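Up next is chain A:
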Amino acid sequence: MNRKLISLVSAVALLGVPVMANAADNVKIGFVTTLSTGAGAIGKDMREAVDLAVEHLGGKMAGKPVEIIYEDDEFKPEIGKQKTDKLVKKDKVDFVAGFIWSHVLMASYKSAVDNGTFLISSNAGPSALAGKLCNEDFFSTSWQNDQTPMAMGEVLNQRGIKKLYIMAPNYAAGKNMVTGVERTFKGEIVGKDMTKFPDQLDFSAELAKVRAAKPDALFVFYPGKHGAQFMTQYAQADLASTVPLYTTFTIDSISLPRIGEQAEGSLMTMFWSPDLDNPTNKKFVADFKAKYGHYPSHYAAQSYDSIMLIDSAVEKVKGDLSNHDAVRAALKEADFKSIRGDFKFGNNHVPIQNFYLRQVVKDADGQYTTKIVSTVYENHQDPYAQECKMK
Partner candidate 1 sequence: MTAPDILVVDKLVKHYDGLLATDDLSLKVREGELHAIIGPNGAGKTTLIKQLTGEIASDSGSVLFGGKNIHRLSESERSHIGLARSFQITSLFKDFTVLENVILAVQAHKGHSFRFWKKVDQDRTLTDPALDILRRLKLEDRKDELVSALSHGEQRQLELAVALATEPKMLLLDEPMAGMSGEDSARLVGTLAELKTHYSILLIEHDMDAVFSLADRITVLVYGQAIATGTPDEIRENAEVRQAYLGEEA
Partner candidate 2 sequence: MNWLLLLEQVLNGFQLGLLLFLLAAGLTLVFGIMDMVNLAHGSLYMMGAYFCATFTNWTGSFLIAAILTLPAVFLVGVVVEIVALRNLYARDHLDQVLATFGLILFFNELTRLIWGPIGLSIPLPEFLSTTVEIIPGVPYPTFRLAIILVGFLVAALLYFIVSRTRLGMLVRAGASNRDMIGALGINIRLLFTLVFGLGAALAGLAGLMAGPILSVEIGMGESILILTLVVIVIGGIGSIKGAFIAAIIIGLIDTVGRSFLPEILKLFIAEDSAATAAPAISSMMIYLLMALVLAIKPQGLFPPKGVGR
């Protein structure tokens, strides 16, 4: 609550009350995510994971108290930028993390790095920031957009799919997903629909086209609320028996409680799954479920990793954040136990990591979750890394 008081006082500063300098012995982390609007569900999951991470750390990094400042971007780029500005200029945070959406990240990115504040993406992975526009103060604890569908392309090849139909929303991440699957899929693409974003209500027209095209499989990418919508309509169209579905980022732990029944058995690729077998992940998933009563999503997992990454760097420099270069080197080293097991950055500060094929199943308590079927890629690096000039 303290910082909110400060923010009110600072508002008064406009009318002429000077504000005291921030206490220097806190580790301050700004976390920008979407808390209001329908997309608030994702933000909530991320915040829960961050809270859990801070709890696991005992509220301290290198002996200093950790202060997390959450900001709501309202799903709008300019609000995200304004909040980032506020975090770096007013709250003078040491790190800015979070960011679900690529367009919000792209808008906010310069505010943070121009100010010399470290920026850690806990989800958004636009190709520009992985490639040409990579920056030494920008890190990602998620993935680059193309990677997950590339893994899916491999899966489709392995399963002998010859004719593929693709559906994705017509925006940057949607196009990245399509490019990704097209990079690795070797068969024929018999149809491709880029649907209206974000307002498409109904996929009946596209599903009818899918039926008419008679493909061996359907690949879709419908994140967030569109995922639930798509899965319901896919089920109602009775396509499952003739055209099996393969997805990326369409079904997650946030939507599974709603659409688990329709989604049971469906396949997707991802860098992580709640059942991934390593000690950090086991503890994370178990404690998360105990605390919040539901499975964490990958958004939560990535956010947890963001905080743990920051912690590893703060520990490494023994809490002395004044040496920017030293902190950067420590971040780059990423010496921490990730929910994915070992963690390693590529030259562009995007993780080099495994990708798995996972499937929707029911757990012992009747809750829907996903389990790993096989490993598709080991230590995979995104294709844009070579465009990045950093070593």
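Criterion applied: all candidates are chains of the complex that A comes from, given by their letters.
By definition in this document, a contact is a pair of C-beta atoms (placed from the backbone, for glycine too) under 8 Å apart; a residue touches a chain by one contact, two chains touch by 3 or more; residues count from 1.
What you are looking at is a predicted structure, and each value in this text was computed from that prediction instead of being measured.
Colleague: Using the contact rule from the top, which of the candidates 1 or 2 touches chain A in this complex?
Modeller: 2
Colleague: Quick check: in the complex, which residue numbers of chain A touch candidate 2?
Modeller: Those residues of chain A that touch candidate 2 are 36-41, 43-44, 170, 192, 194-196, 198-199, 201-202, 204-206, 208-209, 212, 225, 228-229, 232-233, 235-238, 254-255, 257-259.
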